[in-house]
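Quick one: the structure is below, and I'll ask about it shortly.
Only one protein chain is missing; all other protein chains are in place.
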Amino acid sequence: MMTVPVFTLGQLAERLGATLRGAADKAITGLATLHEAGPDQLSFLANPQYRKFLAETRAGAVLLTPSDAEGYSGAALVVANPYLAYAQLSHLFDPKPKAAAGVHPSAVIAADALVDTSASVGAYAVVESGAQIGAGATVGAHCFIGARTVLGEGGWLAPRVTLYHDVRIGKRVVIQSGAVIGGEGFGFANEKGVWQKIAQIGGVTIGDDVEIGSNTTIDRGALADTVIGNGVKLDNQIMIAHNVQVGDHTAMAACVGISGSTKIGKHCMLAGGVGLVGHIEICDGVFVTGMTMVTRSITEPGAYSSGTAMQPAADWKKSATRFRQLDDMARRLQQLEKRLAAVTPAGDASSDA
Amino acid sequence: MMTVPVFTLGQLAERLGATLRGAADKAITGLATLHEAGPDQLSFLANPQYRKFLAETRAGAVLLTPSDAEGYSGAALVVANPYLAYAQLSHLFDPKPKAAAGVHPSAVIAADALVDTSASVGAYAVVESGAQIGAGATVGAHCFIGARTVLGEGGWLAPRVTLYHDVRIGKRVVIQSGAVIGGEGFGFANEKGVWQKIAQIGGVTIGDDVEIGSNTTIDRGALADTVIGNGVKLDNQIMIAHNVQVGDHTAMAACVGISGSTKIGKHCMLAGGVGLVGHIEICDGVFVTGMTMVTRSITEPGAYSSGTAMQPAADWKKSATRFRQLDDMARRLQQLEKRLAAVTPAGDASSDA
Partner (left out) sequence: MMTVPVFTLGQLAERLGATLRGAADKAITGLATLHEAGPDQLSFLANPQYRKFLAETRAGAVLLTPSDAEGYSGAALVVANPYLAYAQLSHLFDPKPKAAAGVHPSAVIAADALVDTSASVGAYAVVESGAQIGAGATVGAHCFIGARTVLGEGGWLAPRVTLYHDVRIGKRVVIQSGAVIGGEGFGFANEKGVWQKIAQIGGVTIGDDVEIGSNTTIDRGALADTVIGNGVKLDNQIMIAHNVQVGDHTAMAACVGISGSTKIGKHCMLAGGVGLVGHIEICDGVFVTGMTMVTRSITEPGAYSSGTAMQPAADWKKSATRFRQLDDMARRLQQLEKRLAAVTPAGDASSDA
């Protein structure tokens, strides 16, 4: 059974360096939204649209900015950034099991693999020749660690993660279940209509503090490595093709696909379902909205979009039909302008009127 | 080797409560389409566009509505809904192996996990502390069942399914290979350009009679649970983010992505590749066509779409170029209308003509 963690409000204030308003010995057993929190739970106000729930909340205490705290009479931890404070405290209440150090007797470890004594290797994991598992790292059940692959210290692999051979992973990297790192990139030469395979002889290099979501795939390089920078966060079911480079602290939401050899800058954000063609460059500080098709390089920071907005299907059919006539419409519009200019010589409607 | 099931037409009629037309002792060994069925196979006519194949079919018998049966002289099982009747009989001819009850000797089961004696646990499965496997449930080879996770009675997990800790699954739930339930949701707080992880302390609650396709991922909640209602059907490679709620009997085709905290009603249908942004609500009875980008809440039942229709690439390039000029075109159109009104004061072409 799960044991419930208990902290006093005073302990939490101390951890955060927060200003405590209320009883320091009040017990807090969990976190919840303003709407759902009970009297033993701590909540937070980060998104202004939820301010309306503050007056009604049953939370034992609330993480608030100084200005939001002014209008609130209940117990509070006053901090500069309540969302960040919530992120910091969340780990105290995480029920995620912690694996004990040591290698499960069923794991198959190559004789020349180096597994740090403080690392944990789960049931039925397979660690191949020359692989290295760093200090304090966790390898979940059913993981496969290929030859010469390195998992840095403090890394955490959920059950069932595949790392192919020659993958180099930095420190404190978290990889969710079903992710595949180092699969063979999609490279073929066409010989008279038949595809001839190109061996993918590069590897994958992943920096420190990277997160990789469930069933995300990162292919190995064709020649040089595919490279993921420090602090990069990848959600689930993302596809990173061979020889892509992703800059530090870039985040991608689920179902993004990046084609081969594309280079993405630092501090970018790609929303869900975005697709990038291959061999382009995205500069630092770019935000791409959901499901956008990126077909060319981006050289200026800012937000970018494509697609069309949702409509009732019957209306959409009309728009979609007209879309195919757009070039014709544009030409006719131009023609009309010319013809109207001919009958109204001044060529300016306002002066005519 | 696979043994072929054999039923008589009379037995099948009895199971369905169908009106039998033809020899009750005719042997049926399988199901097939009208086009492909042989004399020992049963077929069905559900989609009117296949009616043309009825006259030519070699099928031993056909599932037909009363009206379709009128025009057909061969053996038939007459039912109100042939497609539903086909669905019901299909299970009789399913070659899917049935696992015997019992725990494979290679499975690793925590001492305090509760595995019902009528359940089947496959080779190399791992069941962690406090997990529960219900009566008649099947856990395939290489499955991972996390701490305190519950799989209800009659559930069926294909080989290699990951259920993280604290996942609650109802009765008769079917999950295909590679699915990941309860992975850590994508939650980070940004601190001066660096992403700070938010522990995902909620779980996942899944109702009864749910189906989950291959490599689909359902993330655990940030605070409260991600919730999938009763009778929900999810195809392959679907992504459900943290704190999403899906209403009863909603179906989603492959490659749908639902962003965090979005709430979907009952009896909705999302076609393949649809994407929903986070924090919106979709009411009951909504149908969204393939690859639509849903960027706002939907409050009325009905069908919704976005995107553009396919064209030859050369034509499409012209349309796409004009799309970027659309606002300019609209302004010029308005301008033309004003100018033309100035030269044709009545402002109405038909009365002018």
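Each chain carries a letter (A and B) given by its place in the written order, and its residues are counted from 1.
Operating definition for what follows: a residue touches a chain if its C-beta (ideal position, glycine included) is under 8 Å from a C-beta of that chain, and two chains touch if they have at least 3 such contacts.
Source: prediction; values computed, not measured.
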**Item:** Sole contact to the chain not displayed, among A:Asp116, A:Glu184 or A:Glu281
**Value:** A:Glu184
**Item:** Residue of B:Thr8, B:Thr65, B:Asn81 or B:Asn190 in touch with the missing chain, whole complex considered
**Value:** B:Asn81
**Message:** Could you pull out which residues of chain B are in touch with the chain that's been left out?
**Reply:** 1-2, 30-33, 36, 81, 83-84, 86-88, 90-91, 93-97, 104, 106, 122-124, 140-142, 158-160, 174, 176-178, 211, 213-215, 231, 233, 235-237, 249, 251, 253-255, 267, 271-273, 290-291, 307-314, 316-317, 320-321, 323-324, 326-327, 329-330, 333, 336-337, 340, 343-344, 348-350, 352-353
**Asked** Residues on chain A that touch the omitted chain in the whole complex?
**Response** 108, 124, 126, 128-130, 142, 144, 146-148, 160, 162, 164-166, 178, 180, 183-184, 186-189, 191, 193-201, 215, 217, 219, 223-224, 237, 239, 241, 255, 257, 259, 275, 277, 287-289, 292-296, 302-309, 311, 315, 318-319, 321-323, 325-326, 329, 332-333, 335-336, 338-340, 342-343
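The criterion applied here is as follows: only the chains that are shown with their structure count from here on.
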**Complete:** Separation of the C-alpha centres, chain A versus chain B, in whole Å, is 25
